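What follows is a set of notes on a single structure, which appears directly below.
Every protein chain but one is kept in place in this view of the complex.
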Amino acid sequence: MNKWIHIFTKESVLIPVISTLLGLLIGAFIMLLGAYNPIQAYLSLIEKAFGDFYSIGETIRQITPLIFTGLSVAFAFRTGLFNIGAEGQFIMGSLAATIVGIQLDLPWYLHMPLAVVAGGMAGGLWGVIAGYLKAKRGVHEVITTIMLNWISLYLSNYFVKAYLSEPGQQRSEFLKESSWLSLQGLSQLFDNARIHFGILIAILCAVIFYIVLWKTKQGYELRAVGFNPHAAEYAGMNVGVNVMKAMFVSGVFAGLGGAAEILGVFHYLTINAAFPGYGFQGIAVALIGGNTALGTVLGAVLFGVLTFGATGMKFGAGVPVEIISIVIALVIFFVAAKGIVKYVIQLFKKEKKNML
Amino acid sequence: MEWLQVTSDLIHNTIVFATALIFAALGGLYSERSGVVNIALEGLMTIGAFTAAVVTFYADLMLGGSAWSPWIGFIIAMIVGIIFALPHAVASVSFHANQVVSGVALNFLAIGLGVYLTKIFFDGSAQTKTLETTLSKWNIPFLSDIPFIGKAFFYAYPTSFLAFLLVAISYYVLFKTPFGLRLRSVGEHPQAADTVGINVYRMRYLAVMISGALAAMGGATITLTTTSNFSHNTISGQGFIALAALIFGKWHPVGAMFAALFFGIASAMKSVFQVFCVTDYIPVDFIFIFPYVLTILVLAGIVGRANAPAAIGRPYIKGNR
Partner (left out) sequence: MEKDNTVVEMKGITKRFPGIVANDSVDLIVKKGEIHALLGENGAGKSTLMNILFGLYQPDEGEIWIKGKKEVITDPNYANRLGIGMVHQHFMLIDNFTVVENIILGAEPQKTLKIDYDRSVKKVLDLSKRYGLHVDPHVKIEDVSVGMQQRVEILKTLYRGADILIFDEPTAVLTPQEIEELMVIMKNLVQEGKTIILITHKLKEIMEACDTVTIIRRGKVIDRLAVNETNPEELAEKMVGRNVSFSVQKDKAKPLDTILSVQNIHASDNRGVKALNGLSFEVKAGEILGIAGVDGNGQSELIEVLSGLRKIESGKISLHNKPVHNLNPRLISESGVGHIPEDRQKRGLILDFTLRENLVLKSYYQPEFNHHGFLQYKEINQHAIALIKEYDVRTPDEFTIARALSGGNQQKAVIAREISNNPDLLIAAQPTRGLDVGAIEFIHQRLIEQRDKGKAVLLISLELDELMNLSDRIAVIYEGKIVGMVDPEVITDRELGLMMSGGKVEREEVE
């Protein structure tokens, strides 16, 4: 019992929880200003996310890519890198999976895994570009990954238009069914929701994330480089190679996410004017999860529920869905500025003392 | 004489596109020179574009189509930009937050808030009503009469003239005045600045607020000269291109201006290419990619070297042992 109290009062748990509550609270306040009923809105959010099997299936569908991008960002963070590029790696993963899915003709037991692997590799290699520039040229990865995001967006659009397009449509043609990650049985279990096999890959990735970082020699090196590259170099580790490895793994996670989204949900790739946004949300997911495997999965669940449930708020309480972007932004903001949250916690503690 | 017309159009389009970038890049300049990373330029531009669209619309409604209404929108956008930048300052200066994360949050918030409020103000529509009155171009007497280039350079939106004026002012402020020396000192070695009595926090707050004002003005110019309304994709990447221009321009106002113009040309070339059917050979997407690739090359030292302010991104904690 005491152990549980201890866990819940730990800063790493308390801060994300309170940040989320603050975000929801301010979101409610904004809704009040727009003369909406926040309680009704949040209730319809929950209703939308968990109301029936179909909804639960779709919520899980929404959670899946966030686990991937969250792990991507968290893994990079653990090695001292700030991967803002999960967005671009995600897109490259989608693109590669689409190319494999359309261009190749194989039996499903080869085609599907190959498409998944292609997506992961594409994301990984896209990540390595930033890793290489950091390792060999000393360029900060934040700037390069931001730039690479935009490059990947236009590159993907170009490929779809030039080689993969469905005539007259703003998207590629359909992928061959043999490459799909969708699972008929699983879908039917959830009333034909678009839940797919990707969720299992995502959870497997989370497990791998944990084992690699904490149990292996490689993980020891990556963490050492992340905390203190000078000491790592002194200890005989190759800092540059480790940075590239870290960016590769980070990119693989995001790329797998992109592949899973195409292979499992849409089965085609659209021409995008803007980012899908999973990469940026991945930053939030990783932060709120304290860059741990379990935390990231939980963070993805939170944001997945919020984003999928948001459409419910529109129907249930008439609130524009963008309110959820606002809430998510606020949560990121509070997790980043821990000081503000600590300040709020202090206030509560003082209140309590005064009451006693 | 078709090519002359094309060139004139090219210059004109370049300047229109570059104007917004110059405002935002100058905004980034103040913030980053003071040591605060600002990847929230995109969000600040979004808020500026949104505010200008909404305020100008209502001002126009009240004033009955006055030429002043876009200016009211422009000024209010600037003020809202300052307010919107404040959370970034609070988080990254007072609460030592990760400045990149805080910027990401602000970008999210801007687009969310912009579209959310648009829906509230305009009956659930995801874009603001098209403005009746926008900024009109200014003719600089005599100079604009110079054949061909006169129209290209001296018949332009007032905001463009303002942007170039601000480049000169920023250069003067940053490199000639005590304020500039102090601002830069805070971005290089905050502790040293502190020991000679410069209030590091106040300088950084000021810099971030100036940053908000300028970036929001940049966003406002887009609604008031180009799109005439605001929707979710009015600002799509300009903030990041401005950031690229700032880096490409090596954190110097004049450098950033040239970089912005350069990226402006790249973008304006698109229409020229279309006229001459070059897009059959070079896809438009590659033209979009161009500024980003160039920035990476610059940073990689393949095209010149850029040195960021020494203390950039590092929170200053007073009395830290």
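Order of writing sets the labels: A and B. Residues in every chain begin at 1.
The rule is simple: a contact is a pair of C-beta atoms (placed from the backbone, for glycine too) under 8 Å apart; a residue touches a chain by one contact, two chains touch by 3 or more.
Just so you know, these numbers come straight off a predicted model, no measurement behind them.
*Asks:* Out of A:108, A:163, A:234 or A:315, which residue would touch the omitted chain in the full complex?
*Replies:* A:234
*Asks:* Could you please point out the chain A residues that touch the chain left off the display?
*Replies:* Listed in rising order, the touching residues are 215-218, 220, 223-224, 227-228, 230-238.
*Asks:* Could you pull out which residues of chain B are in touch with the chain that's been left out?
*Replies:* These residues touch the chain not displayed: 176-178, 181-182, 184-185, 188-189, 191-199, 310, 318-319, 321.
Basically, only the chains that are shown with their structure count from here on.
*Asks:* How many angstrom lie between the CA centroids of chain A and chain B, rounded to a whole number?
*Replies:* Here the centre of chain B sits 29 Å away from the centre of chain A.
*Asks:* In their shared complex, at which residues does chain B touch chain A?
*Replies:* Chain B reaches chain A through residues 37, 39, 87, 90-92, 94-98, 100-102, 104-109, 111-113, 115-116, 119-120, 124, 232-233, 236-237, 240, 243-244, 247, 283, 285-286, 288-289, 292-293, 295-296, 299-301, 308.
*Asks:* Which residues of chain A touch chain B in their complex?
*Replies:* Contacts found on chain A: 30, 34, 82, 84, 133, 137, 139-140, 142-144, 146-148, 150-151, 154-155, 157-158, 161-162, 273-274, 280, 283-284, 287, 320, 322-326, 328-330, 332-333, 335-340.
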